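With one protein chain withheld, the remaining protein chains of the complex are depicted in position.
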Amino acid sequence: MVETLSADRPPARIDDEARRTQPRVRTGVHFMLGDHACAEGALAAGLDFFAGYPITPSTEIAEHLATRMPEVGASFVQMEDELASMAAIIGASAAGARSLTATSGPGFSLMMENVGLAAMMEVPCVVANVQRASPSTGLPTMVGQSDILQARWGSHGDYGIIAYCPASPQECFDLTVEAFNAADRYRVPVFILMDEIVGHMTERVIIPEASEIPHVPRKKPDFSPGAKRFLGYAADDDLVPPIAHAGEGYKVHMTGLTHDEKGYPAMSPDTHHQLVNRLVDKIRLNASAIERYEEFELDDAEVVVVSFGCTARSARRAVREARAAGIKCGLLRLITVWPFPEGRIRRLVEAGKVQRFVVPEINLGQLRREVERLTNLPVRRLNHAGGSMPKPDEILELIRS
Amino acid sequence: MSAIDITLKTAANEHPIDHLLRADRLPHILCPGCGIGTVIHGYAHAIAASGIPEDNHVCVSGIGCSGRAAGYVNVDSYHSTHGRALPFALGIAVHRPELKVTVISGDGDLSAIGGNHLIHAARRNVDLTVICINNFNYGMTGGQVGPTTPIGARGTTAPEGAVEAPFNLPYLAKATGAVFVARWTILHVREFQDAVLRAMQKKGFCFIEVLAPCPTSFGKSNKIGDGLHEVEIYRERCRIENGAANIEDFDIDLVDETKPIVVGNFVDIERKIFQAHKR
Partner (left out) sequence: MNAATAGAARNGTASTWQIRIGGVGGQGIVLASKLLGVAASLYDGKEAVCTQVYGPEARGGAARSDVVISEEPVDYPFVTEADVLAVLFPEAYSKFRPRLRPGGLLIVDSQLVKAADDEENIIRIPATKIADAVGNRMARNVVILGCLIGSTGVVSREAMVEAIRNNMKPKIVELNIRALDAGIRFAETGELP
């Protein structure tokens, strides 16, 4: 009935008493929309601040948080555009907030300006991009996976980045939690590259007890404010510097300009070279700790399907059916597309069993390019520009061919 | 800081705002005759006089000469991207409402590339103090015209003189919802400082335009020889009209020497301040 509630949301017109008793972590088993699972994951991770601009197909994240954040005493702001949204979450994070925005392709493009700022200032934050068919306005309500390279290279200049690709509502929850932890651990902007199908899919989501939600704190200064000058850009061996927040007394300075260890503008080629290399290396050299992927039937595989997001669901079915038909076939499902699990692909190639790769994706070959640069083996592609996801039969056909 | 502290420090040959400047960043990059230093000075004095703990002051700026202000004040300070100082500051102010966040940026940063954020921050009535340093042009990039360049004034992108109607910034701020609106010049050091102090002590979106010379860029294109020359223009043509209601009439015309430049504290009203949807 129209006035009833959707299956995974608290009542819209709930009384004040009930509202106050809504927990931050909704421990339990739910039947939940992917977008809502992302929002709940953010809340479970300790989300303090959301700024966003509504855009299909990510709107349900903002709508859900607009209801949920006041319940847990966190701040929800609908901004005037995506430029402002991205800037606002960086500002809030610089003041200590775990902060999130959610968008889709056109908004993601606008955010690129300040993604660069977050990378340069090394301010942790999380951006959920529910991908739709692009470029430009494209197909707003239909699926795409074509922001993969934009996620890696979208803002000008060189910098390291982390991007997760959930394939189910459960992963929308789990990987959002992980995204916040990775952002704080490495002082970087982190992307959750969802897609319309995963975002708009409803499936079982298990939310653990609050005490079981992993929490990685930010690395903080190891002395009291005023004891000495805080160096917010003097990195430790892991290439990640500690961070101090606005209002803590450390008199920080952060800038998008090339800067020295104090954070002060330092306009020299040497400083620049050193800084930018560290921004890239702190992800590159920590990649093995960041990378996440799932292996399915890979041990003896001669055909390896490399896939991610919603497409990986079809890929898994195709691999099952291929196996049933006696084909030695496996799936490498990327959970992080960035950093790209280069080492795993190289090891597969070096092991000598693989004869070819198959890369289905809802774009015209963005991930295939990454696989191709790591191997001379044939890389078969299955590309659709967007609007629908590859069917298992189509992938199976490519596995057989 | 109490008056006694200030006296003692002065006696010890330390200026009362020394510690509010990042001395290790001096000398600054600003040109001789530039008005931005005076603005920073006024801001620092207002911090000292505000009664708000210094650790609770935060300065955010955008890009351009004025955007460099954040880099010289010894409070938590953020030099954000071009035009985005206001939303960046909103993030801080909303997450930590006990902090006193001041945005210092230029006319181009705040009203051209950041114009959309300006009107929406004012509409929301976010608790921010905004100091908009108006030097009538894009100074850092060499003197291009912008949305505050008076008609007829020259810039490198309008060699025959600007033809577009400029913004009257106080009017814009008032119309879009600011609760405190002022315009001063760097000649009006005390008045400007007092306006900043009032803004800091007020809740809501406070907008202070401060006219400042840019002899290197704007001055050179417009036969205003040096900083002092422009300050003389302020002295000759400024008329103080505190509380004036008709600020829509207060366009700045630097070409027509008969027209006054009206300055003052124009708006001081109460309006519900922005709060995120917190319980």
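A and B label the chains in the order they appear, each numbered from 1.
Assume contacts are C-beta pairs under 8 Å (C-beta built on N, C-alpha and C of every residue); 3 or more make two chains touch, one makes a residue touch a chain.
As the structure is a prediction and not an experimental result, all values here were calculated from the model.
By the touch rule given at the top, the unshown chain touches A in the complete complex. Across A:Cys38, A:Ala51, A:Ala74 or A:Ile197, the single residue that touches the chain missing here is A:Ile197. As for the chain not pictured, it touches subunit A at residues 1-7, 11, 29-31, 56-57, 140-141, 196-197, 200-204, 310, 313-314, 316-317, 320, 391-392.
Assume only the chains that are shown with their structure count from here on.
Taking each chain's centre as the average of its CA atoms, subunit A and subunit B sit 38 Å apart. Against subunit A, in their complex, subunit B makes its touches with residues 22, 24-25, 55-56, 58, 60, 70-71, 74-81, 83-84, 86-92, 94-96, 98-99, 116-117, 120, 276-279.
Residues of subunit A touching subunit B in their complex: 19-20, 48-49, 51, 66, 69-71, 73-77, 79-81, 83-85, 87-97, 99, 113-114, 116-117, 121, 225, 245-257, 262, 264-265.
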